[in-house]
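The complex is shown incomplete by one protein chain, all other protein chains being positioned as in the whole.
Chain IDs A, B and C follow the sequence of writing; residue 1 opens each chain.
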Amino acid sequence: MIKREKMQILSKTVIALDTIKMVFHNESISKYAIPGQFLHIQVENHTLRRPISIANCDQDTGTITILFKINGDGTKRLAAYEPGDLVDTLGPLGNGFPIDTDTPSTILLVGGGIGVPPLYYLGKTLKEKGATIISILGFQQKEHVFYEQEFSNLGELYIVTDDGSYGHKGVVTDVLSKVSAYDSYYSCGPLPMLKALTAKLEGKKGYISLEERMGCGIGACFACVLPTKDGNSYKKICKDGPVFASEEVRI
Amino acid sequence: MIKREKMQILSKTVIALDTIKMVFHNESISKYAIPGQFLHIQVENHTLRRPISIANCDQDTGTITILFKINGDGTKRLAAYEPGDLVDTLGPLGNGFPIDTDTPSTILLVGGGIGVPPLYYLGKTLKEKGATIISILGFQQKEHVFYEQEFSNLGELYIVTDDGSYGHKGVVTDVLSKVSAYDSYYSCGPLPMLKALTAKLEGKKGYISLEERMGCGIGACFACVLPTKDGNSYKKICKDGPVFASEEVRI
Amino acid sequence: MTNLAIELPGLALKNPIIPASGCFGFGREFSQFYDLSKLGAVTMKAATENTRFGNPTPRVAETTGGMLNAIGLQNPGVTKIIETEVPFLAEFDTCIIANIAGSSLEEYVRVASTFNNTNQVHALELNISCPNVKEGGIQFGTDPVMAARVTEAVKKASNLPVYVKLSPNVTDIVAMAKSVESAGADGLSMINTITGMQIHLPTRRPLIANKTGGLSGPAIKPIAIRMIYEVSQQVDIPIIGMGGIQTAEDVLEFLLAGASAVAIGTANFQNPYICSEIIDNLPIVLESYGFSSVQEAVGKGIIA
Partner (left out) sequence: MTNLAIELPGLALKNPIIPASGCFGFGREFSQFYDLSKLGAVTMKAATENTRFGNPTPRVAETTGGMLNAIGLQNPGVTKIIETEVPFLAEFDTCIIANIAGSSLEEYVRVASTFNNTNQVHALELNISCPNVKEGGIQFGTDPVMAARVTEAVKKASNLPVYVKLSPNVTDIVAMAKSVESAGADGLSMINTITGMQIHLPTRRPLIANKTGGLSGPAIKPIAIRMIYEVSQQVDIPIIGMGGIQTAEDVLEFLLAGASAVAIGTANFQNPYICSEIIDNLPIVLESYGFSSVQEAVGKGIIA
């Protein structure tokens, strides 16, 4: 059930360099949203909505959390809203991460930069369902690191930074050899990271969450397509994704 | 000295139907502004500034008052600003009403609707300089009437409404016969009113303040011109006006 | 009761509000937000002869007051559209307009005639103005002779009324309109998008993979109003107006300028309920400006 809702901002916190945590109250969206889905947020005087992942959700309190980086004009304006303000939102959109709840398993989460947020809600949900969580989170530098505590509460955690200013120096794929055994992986992050990761983990069962500039966000405008692996068809990131099985699409 | 200033809103009051009184603090503009001058106000996400008359000014406290009617998108947005907010303003602009301070005299002020505001600052200033003030203020209906108390403090006052729902029924020119003798008149209001008034008071010394849609507000773009009486030349309302001697221009 | 109905060739519209081609897919996604039977008509995404995958991504970018798009006519091809999309839309009590495109006159004709075999489509919209494909499309839309030729050929091949969708990327929009009118067009749709470009400073590359894209949204509204006014003064066929409509007030502005119905594109992305909301507001707006019907407002701008 996609809805257009005016979500009220409960709180706004700066959690890392140019990185904002915003908590909303909305009974309707919080009830339906699953990990991997996103919100399409309208900021004043912008033609297009901005897609932002759901980073956490609490059905009991009716709260939804997003974490976002100030990137351009739209996210800058969003960051200027204050608690109490209402934000025009379309959501929850897209298909979330498939959650296999039958056999308890070990899951590897691999997040890069502002791809980290959806993995938190996913990890939390998987853990509640009995899975063991291992996380690798990559950031540019120390100042960009966020949610270290939250992810370490989920289980084994590796933080890497490009310049080694915090955690391991390097990229997420550099620490793959260090992690314990796992059954499948879920990843979200910049395209080069996803390319390197899926290449390195070829054959492993994995899911990746993708980004593309969007128009409608609901599958009507064909702005956000990408080809399937065989090249004979296509998928819409907003509607068929943003999560895809790693062998499903050509990135 | 025209300046571009961020003026802070001190207070905002609804004084009549869709009519807002807004008081700003700004040392610089309050120091220089004279009656009849106007401010060119920028509201967010609008290409053009909005010209609004200075309705009062206090050099000692550094305050400036405007009175405006919610007309379209720009004034609607302006009315939504709150005390504490800063408003990007260019001012004071234009030439004010000529004030003859040598011989104490009796002055007739004739204001129509949202043309009333500049006359208040004028009347107050003239009174301080020893003049006797008579005012005729015309409004559409009772709900639109404002500043009755303020003008009656200046002297003799006639209020007229189109439908007679308050004060005299009719238009401002209908009560001209009732007023005491006066030396010169100053008027601001809708064009049809100014036309009727200047025709009726032909030969009397008078000054009228005019409106026109504006671009720059400073005399550079030629948006706001009107022909001189002889038709051989033109005046810019923003720079040469908005106040003109009644025999100077062709309206 | 304000009468919203308006009768155009092939289209007995219950109201003048039509989602614009390419901004509403084939209606499926929007049908979850409101009952599509509420709409005057639905214009489908462009149909070409074969499946098209369109342009590389990114395909959209935001601009001040508008957006650029270069989707590149991605669509499953006319046969699949008739098989799977038209029947879905035909379930609703609304008119269906098929937007057709091609790379050659022959493709236009083949696509148009394929729609003869379905009796669920009420009119064709001849998209001779798509700026986002390498061949065809816009050439037909910028040369009056080519435009007339394709119009004539499609009219001959089709048993449906044909609305020709004009490109604003021309020196003389009136010449284009007159040319397709004399070639037999039953109506006009205008305006399509205006070709634009934006450069992303950090990468120094265009914000859209296709380099240029079509500008739509409120930014282009004054251009649309001007062109619709000019054309309506010179042709006798009705105009479906579009370009930046966001409110029922905007709809009235288009009617006054000379449009008989309107299409709403970009605004659907901001607010998926927009067409439905405008339909609700339109009677109030018409009434408040003294009109008792849509028909009454058409061409009533006082433009001396």
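Here is the rule we go by: contacts are C-beta pairs under 8 Å (C-beta built on N, C-alpha and C of every residue); 3 or more make two chains touch, one makes a residue touch a chain.
Note that the structure is a prediction, hence the values are computed from the model and not measured.
Participant: Given the contact rule set out at the top, which of the displayed chains would the hidden chain touch in the full complex?
Facilitator: B, C
Participant: In the full complex, which bits of subunit C touch the chain not displayed? Write them out.
Facilitator: For subunit C, the residues touching the absent chain are 63-66, 68, 142, 169-172, 194-199, 201-206, 211-212, 215, 217-223, 225-226, 229, 244, 249, 252-253, 256-257, 289, 300-304.
Participant: Which parts of subunit B face the unshown chain closely enough to count as touching?
Facilitator: On the side of subunit B, residues 1-2, 4, 42, 46-49, 74, 90, 212-227, 234, 239 touch the unshown chain.
In this section, only the chains that are shown with their structure count from here on.
Participant: Provide the C-alpha centroid distance between subunit B and subunit C, rounded to the nearest whole angstrom.
Facilitator: Those two chain centres are 47 Å apart.
Participant: For subunit A versus subunit B, what separation do you get between their C-alpha means, in angstrom?
Facilitator: The separation of the two C-alpha centroids amounts to 56 Å.
Participant: What positions in subunit A touch 2 or more of the other chains?
Facilitator: none
Participant: Going through subunit C residue by residue, note those that touch at least 2 other chains and give them in order.
Facilitator: In subunit C, nothing touches at least two other chains.
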